[in-house]
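Left out: one protein chain. Kept in place: all the others.
And now, chain A:
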Amino acid sequence: MPGITREEVAHLARLSRLELQAEELDHFAEQLDVIIGAVARVSEVAGQDVPPTSHPLPLTNVMRADEVRQSLTPEQALSGAPASEDQRFRVPQILGED
């Protein structure tokens, strides 16, 4: 099983929306390489014909009646927002200028 490189960690950090500092990248790459080396043992079972378990309970599609119920008011829902305006979350620009 291959280890993990600093470049891979940088790529994963970008995918995870983490603006890591250079020294964090060095440190994490070293630690993650050790962790991945240790957890890679699970691949011992990769070839075995065993069904995967994603969840301890065999529940699927738990539904409730489709009816209006009491919920948070807009003020309550926005109460923790870093910025809001006109009963909406105010966010930085999500599209480029052009």
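Odds and ends about this structure:
Basically, a residue touches a chain if its C-beta (ideal position, glycine included) is under 8 Å from a C-beta of that chain, and two chains touch if they have at least 3 such contacts; residues count from 1.
Quick note on the criterion: contacts and distances are computed from a predicted model.
Missing chain, UniProt name from the options "Tungsten ABC transporter substrate-binding protein", "Vitamin K-dependent gamma-carboxylase", "Sigma-70 family RNA polymerase sigma factor" or "Glutamyl-tRNA(Gln) amidotransferase subunit A": "Glutamyl-tRNA(Gln) amidotransferase subunit A". Interface residues of chain A facing the missing partner chain: 1, 4, 8-9, 12-21, 24, 28, 31-32, 34-36, 38-46, 48, 50-57, 59, 62, 64, 72, 76-77, 79-83, 89, 91-94, 96.
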